[in-house]
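The structure follows.
With one protein chain removed, the remaining protein chains of the complex are shown where they sit.
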Amino acid sequence: MRIKKHPILGSLEKKKEVNIVVDGKMLKAIEGEPIASALMANKIITFRKTRITKEPRGYFCGIGLCTDCMMIVNGVPNVRTCITPVTKGMKIETQTV
Amino acid sequence: MLTTDVVVVGGGSAGLAAAIESSKAGAEVLLIDENARPGGQLFKQIHKFFGSRRHYAGIRGFEIGRRLLEEAHKNEVEIKLNTIIFGILGNKIGIVEDKTHAKWLKAKTIIFSCGASEKLISFPGWTLPGVMGAGAAQTIINLHRVLPGSRFLMIGSGNVGLVVSYQILQAGAEVVAIIEALPKIGGYGIHASKIRRAGVQIAVSHTIKEAYGKDKVEAVTIGALDKNMNLVPGSEKRFKVDVICLAVGLKPNIELPLMAGCETMFLANLGGQVPIHDENMETTVEGIYVAGDCAGIEEVSTAIESGRLAGIAVAEKLGYLTKNEAYDVKVNLREVLDELRGGPFGMQRKYAKQQLIRRAAHLKGV
Partner (left out) sequence: MEKGLETTGIPSMEELEKTPGFPSSKRLMEGPVAVIECLQEIPCDPCETACPLGAIEVGKPITNLPELDEDKCTGCGICIPLCPGLAIFVIDYTYSEDEALVTFPYEFLPLPEEDSLVNATDRSGRPLTKGRIVKVLARKQFDRTVVVSIAVLKKYAQRVRGIVLNRGKGE
């Protein structure tokens, strides 16, 4: 959920919106925000399934250290979504291997 | 190969302060940061800071970041962002620029101000999406303005746990409780009081037992701890949450100092393994300095002052300041640091820092 009003940060500024495709679904994101932020703004919390036991994983450290939030971005696997900015038309897929 | 007087690694509060001081004294300074923007963790800090007026007390963190950056630009500090260090060999630093171009830099001196990372605890269900570091939640909420959920449980009542809880409320979500394993609240009483006034309960001597959920966190069980830190049978309570934040401490990022050969020692009151440094912030490797949380977990005010101290010491080492010129400034900075490490909260850190300095003196044979 986006935080539209905030007592300290003020109202959410209008920023450039772009479309991204997440597992085949078209979603709105803000250009330049981390992929993880765009996903959570769209209420997507589960980003990945582990390779062998298929356990769910998501946003965890937020600074590119833990690699829990990895996804396939524009065909490239193992992309850390918490530190990779959104670009127009980006194709994002859940990684299960 | 490019040779620089000073390479500062990490552009948070300590790194910026160090770069500013060295540059002011006339040294050529290159500041490297792996992130897309400088300022470290300052820009997600939206509360007013404590400290003295000379440490920007009463000013919100993001504004301190803005002022430090402005000062760095004014003093012609060169800032290289999106740059990762892959190796350190003597005075050579291997970097990767923009994730693609690798090259070597040569530095006469290095200041590591690489900050800290969050410590974790594990419990059944801790890998479920929705369990995250409190700092990670703070980043996504305050910097990117996205709430990862609506009902939060905070684990840990140190200043990070208390401050982030308050900021979760400010963003419009609910904090169901703050739990603390120790029998005492870890952070400042005033932070605890303001989160209590906002209606959030703080349960000391409580721990998390398990997080539940299929694809993400849906519920949690907490329980009371006895004097021996064992769960009190029958004390468990289960309730619905969708985010569990871990605020159980920070540890210095010492990977790069280790790579450079700096010796470390374990000091619990500074967050764990800490590079040994002398009273000039110089490590056991000549010409390599540390500052800020990388040199032991403290506060923003101490990070800034220790950065300044390292910056001055480096400028002196390189001959940009005479011994006399540097002396008064350094004495003053050390006095300020000493004062900031006063009181019941600072005392333990003061002793730990003294231990580091004594160890450095011993190793250097002073």
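Letters A and B name the chains as they come in the text, with residue numbers starting at 1 for each one.
Rule of thumb we're sticking to: a contact is a pair of C-beta atoms (placed from the backbone, for glycine too) under 8 Å apart; a residue touches a chain by one contact, two chains touch by 3 or more.
Because the structure is predicted, anything quoted here is derived from the model rather than measured.
Checked against the full complex, the one of B:67, B:80 or B:194 touching the unshown chain is B:194.
The chain that is not drawn here is touched, among residues B:52, B:230 or B:354, by B:52. Within the whole complex, the absent chain has one touching residue among B:13, B:83, B:253 or B:301, and that is B:301.
In the full complex, chain A touches the hidden chain at residues 5-8. On the side of chain B, the interface with the absent chain consists of residues 47-53, 57-60, 151, 169-170, 172, 174-177, 183-185, 188-202, 204, 239, 299, 301, 339-346, using the contact rule stated above.
The definition used in the following text is that only the chains that are shown with their structure count from here on.
By the touch rule above, chain B contacts chain A in their complex via residues 34-36, 46, 60, 117-118, 127-133, 135-137, 139-142, 144-150, 170-172, 214-216, 242. Residues of chain A touching chain B in their complex: 1-3, 5-9, 12, 33-34, 36-37, 40-41, 45-47, 55-65, 68, 82-83, 85.
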